[in-house]
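There's a structure below that I have some questions on.
Note that this is a trimmed complex: some chains were dropped, and none of the rest were shifted.
Chain IDs A, B and C follow the sequence of writing; residue 1 opens each chain.
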Amino acid sequence: MTAHTAEALALAQSACAHMFEADVASRITMGMSLMHCAPGEAQLQMTVTSNHVNGLGLCHGGFIFTLADSAFAFACNSRNQASVASGCSIEFLEASVLGDVLTAQATEQLVRGRAGVYDIRVSNQEGATIALFRGKSTAIKGTVLPV
Amino acid sequence: MTAHTAEALALAQSACAHMFEADVASRITMGMSLMHCAPGEAQLQMTVTSNHVNGLGLCHGGFIFTLADSAFAFACNSRNQASVASGCSIEFLEASVLGDVLTAQATEQLVRGRAGVYDIRVSNQEGATIALFRGKSTAIKGTVLPV
Amino acid sequence: MTAHTAEALALAQSACAHMFEADVASRITMGMSLMHCAPGEAQLQMTVTSNHVNGLGLCHGGFIFTLADSAFAFACNSRNQASVASGCSIEFLEASVLGDVLTAQATEQLVRGRAGVYDIRVSNQEGATIALFRGKSTAIKGTVLPV
């Protein structure tokens, strides 16, 4: 991880805490925990419960995507510049079952003007990568924190 | 939509009904309804509730993906050949808010050996396309319906 | 294919002819032919020659992408509004060999504000689909035809 100024780090943590508090979808419906946030970085964790299971007895791929997408959202909003996802892709590498603890780690690849590219790796409690996600963001008007 | 034999249609409907019954993630956690199923096709619907909302007051993009991903899963399993997603991409075109009724329509583009490509269009109650999803499937051993 | 006004069709054909004339990469280096152009649509053809072959004796996947990408460019510029690609994805389904005649057919899926999504199917002389390409465009300032 890159070195950040104390100020940039504090801003990232405030912005992410503010977003997470308001994010019912990630926090309550999915049961995610915010583990780490820094400028351009975020880490989220989620345990696979019976709510997450699909017809094949596996964690719904959409929820693995959702975990990665949330980590992407926290990372691309961590500089307090409001940003939204324009497009994403995911490669599913391994299935995930009830009780697995999934961690999504988002890393900024590039910011150019209003566009950003972020890579998110989702791994399980054994450290195995189960999915690789790439997201493209667009900065919009406004800030994350109230002015 | 393509013409199907009565037999193929009945098999698709049985396979989808069987999957949907077991799919807690789609049916209960997300609140989806299975509207239509035919060989290579599926349509699912979901109303955006307070459970789906993220920190920006919008439907979490991960749940729009999840709706599309479920339609993809039903379509690629509709011939009773068990199949899983290997990779997916999504373009987000418009935001979605509380109360919106989202419909995902999955269409088979191509099946070649064990691989398949499916396109899913997600639209809202006004008929506006809010996301375009493309999924790539791989057939695995087994059937959807118990033998 | 959609019905177009004679005026829109004539504009598309002028814009595409103008672009194709200037496009050394597609016309000379790759040897493509422009078969058809209409608003939101384009069809290009290319024969696989010894120039296109990679180390495995097959048409370089990059050139299959390039054929699809050119069809995408003609389709998204066919309304005389200058546009560029922001991102693309391709699924490779079948290899292509020396002498194959490849056709790329681009179809507009959606235009929303400055963004557009186009699907391109690449098939060979037997009608088999060898690749599926999806491109996202952004309109920029200016027109294709000189004012």
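As a convention for this text, a residue touches a chain if its C-beta (ideal position, glycine included) is under 8 Å from a C-beta of that chain, and two chains touch if they have at least 3 such contacts.
If you're wondering where the values come from, they're calculated on a predicted model, not measured in any experiment.
Q: Given 3 shown copies, how many make up the whole thing?
A: 4
The definition used in the following text is that only the chains that are shown with their structure count from here on.
Q: Using CA atoms only, can you tell me which chain is the most central one in this structure?
A: That would be chain B.
Q: At what distance in angstrom does the C-alpha mean of chain C lie from that of chain B?
A: The mean C-alpha positions of chain B and chain C differ by 29 Å.
Q: CA centre of chain A versus CA centre of chain C: separation in Å?
A: 35
Q: Pull out every residue in chain A that's touching 2 or more other chains.
A: Where chain A meets two or more other chains at a single residue, that happens at 87, 89.
Q: Which of the residues in chain B come into contact with chain C in the complex?
A: It comes out as residues 89, 91, 93-94, 109-110, 112, 115, 117, 119, 129, 132, 134, 136.
Q: Which residues of chain B touch chain A in their complex?
A: So the residues of chain B touching chain A come out as 18-26, 28-30, 50-57, 59-63, 65-70, 73, 82, 84-92, 95.
Q: Under the touch definition given earlier, write down the residues of chain C that touch chain A in their complex.
A: 87, 89, 136
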